[in-house]
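The other protein chains are all here in position, but one chain of the complex has been omitted.
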Amino acid sequence: MDISGEQHIPASRGAVWQALNDPAVLEASIPGCEGLEKLSDTDFDARIVSRIGSIKARFQGQVSLSDVRPEEGYVIHGRGQGGVAGAVKGSATVQLADDGAGTLLRYTARAEVAGKLAGVGSRVIQGVASKTANDFFDNFTRYVSAEEGGRMPESAAVAGWRRTPVVAGSVAAVLVGAAIAAALLI
Amino acid sequence: MKAARFDYIRPRTVQEVLDHLAEHGDEAKVIAGGQSLVPTMNVRLAAPAVLIDINHVEELSGIEADKGTLRIGALTRHAEIAASETVAAHAPLLSMAAPWIAHEAIRNRGTFGGSLATADPASEWPACATVLDATIHLVSARGTRQVAAGDFFQGVYETAIEPDELLTHVEIPAIGEGYRAGFSEFARRKGDYASVGVAVQGRVGASGAIGRLLKRGEGRLHDLRIAFFGVAARPMLATAAAAALEEQPLDESTLKAAQEALPTDFTPMEDLYMSSAAKAHLARVLLGRVMTTLYHGEGR
Partner (left out) sequence: MSEKPPLSVLDRPNSYIGRSVPRPNARRLLAGRGQYPTDMVLPRMVHVAFARSPFAHARIRSIDTEAARAAPGVVAVATGADIARLCKPWVGTLDHFAGMKSPPQYPLAMEKATWQGEPVVAVVAESRAEAEDALELLDIDYEELTPVTDPETALDPATPVIHEDLGDNLCFSSRVDAGDVDAAFADADLVVEEEFHFPRHTGVTLEPRVITADYDPSEERLTAYHGSQTPYQMQDVYARHLGLAEENVRVLCKDLGGAFGIKLHVHGEEMTTCALSMMLGRPVKWVADRLESFVSDIHARDHRVRARMAVTAEGRIVGFDVDDLTGVGPYSVFPRTSAVEGNQVIKLVGAPYAIEHYRAALKVVLQNKNVMSQYRAVGHPIAFAVTESLVDKAAAELDMDPVAIRRANYVPDDAYPYKTASGMAYEQLSLQQSLDRLVEFIDYEGLRREQAQLREKGVYRGIGLGTFVEITAPGAAFYGVGGARISAQDGCSMKLEPSGRVQLAISINELGQGTETIVAQVAATELGVSMEDIRVTTGDTGSTPYGGAAWASRAAAIGSEATVRAARALRENILEVAGAVLQEAPADLDIRDGQIVGRESGEERLSVAEVGRVGYFRPDTLPPDFHPQLSVVRHYAPQGLPFAFTNGIHASYVEVDVETGGVTLLKHWVVEDCGRVLNPKLVEEQARGGVAQGIGMALFEECLYSEEGQLTNASLADYLVPLSSELPDIHVTHVETPTQYSEIGAKGAGEAGTAASPGAIMNAVNDALRPLGARVSAMPMTPERILTALGRI
């Protein structure tokens, strides 16, 4: 299942790129994210609790980056295990372009669910995935805009995390997946 | 397929429910008919620590009409709505939609409030509530608030309800003079989640302030509200399609214009069995059928 979208962000490309690589911003933007932990320059662990309606699923995810082109974009890959609920994985291509005074962020994500999640949740997955992606970018845009205006999300102060290429548009990938997961219903 | 362990509470009053919700927050789930929640728990995709069973809170049940407003308690069963003359008189759209909800056994148990709070994108009540501009009443230990149906449904299984809130009842403006309702749905099997469905209400009458006696198949359409379901994460008001019909008689060209306006209103999400293109096609077909029936068929 492919999800794509774009978002105008009232911030410079440099600022957006920085935020896309700021674990704190990402953690604050990813719906249900309870922590991002850097393992290496391109690998991260993510903990996500996804709540959709009565459904609540916890995911342990790994996120990695490839094709990193500063201020232009990257491809982010992610996978997460939700125990007996199954697993999610995905990848997303994120591209940045100047857009007037701001930045246009385009993303194309592909998310897959596995196991029980796939078996009982596929009917509504697209709706959940799209909504999750939208929520991420709404949050992200809000934070980046706020940061431009001088206000940092509180979590950005989280101790000692270097601003490195991290996750990012992560949105997409795993994270979307994770939330999706959440979605199930029978 | 056994649910994870949970505690079970059976309060008798709304106040008790609110106290429990305040205490347990999002670790608790309210259970009414349980037609979605119980299966979700049994497959262990939901594992609330506490179930608050509202089936014995009598003040949450019932259908009343007063001063142009129909009030339906959250605990009212689908079958009660289907059988209610009060509902038929004040919100005939609901009477038309009720038989499409799942199967007899589910209609006997499932509740109006539960269906709205669950917000399945392919279910009937959210679309009806949206068309009827229903007001959804929520209460918590913090107080009460009202949310318009248009703002209530936010995504797949997502609504404006906060974890400590209880949906108590819904208020629906009674259908006005000259207004008619229409409902149509396409599902693979009788009782299945809709592939595509549509709910409509509007007035058919003369355009001027002074109407003349109209025969069926005459008059112009006014104040149309059309909502599709099964096409997006929440019910979609087809405002562009409605605009194409506003102040128009229903004929081949106005109907075509309305059908052609649908892509402005939404691009359907695919589901397991149907592509976006097929759903878009079905939405056009159903719009044509429901409008033709509404315009030429039974009023009210």
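Each chain carries a letter (A and B) given by its place in the written order, and its residues are counted from 1.
The criterion applied here is as follows: a residue touches a chain if its C-beta (ideal position, glycine included) is under 8 Å from a C-beta of that chain, and two chains touch if they have at least 3 such contacts.
Just so it is clear, the structure is predicted and the values come from calculations on it, not from any experiment.
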For the chain that's not shown, point to the residue among B:Ala4, B:Ala105 or B:Ala148 touching it. B:Ala4
Option touching the unshown chain, where B:Ser61, B:Thr130 or B:Ser195 are the choices: B:Ser195
From the listed residues B:Ala105, B:Ala148 or B:Ala277, report the one that touches the chain absent from this view. B:Ala277
Using the touch rule from the top, list residues of chain B that touch the missing partner. 1-5, 39, 43-44, 186, 188-193, 195, 272-275, 277-278, 280-282, 285
Since one chain isn't shown, list which residues of chain A touch it in the complete complex. 83-84, 86-87, 112-120, 122-123, 186
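Basically, only the chains that are shown with their structure count from here on.
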Rounded Å distance between chain A and chain B, as computed from the means of their C-alpha atoms: 32
Could you please specify the touching residues of chain B with respect to chain A in the complex? 26, 29, 36-37, 39-41, 43-48, 118-122, 155-158, 193, 232-233, 269-272
Under the definition above, what is the set of chain A residues touching chain B in their complex? 51-57, 84-85, 116-117, 120-124, 126-128, 130-131, 182-186
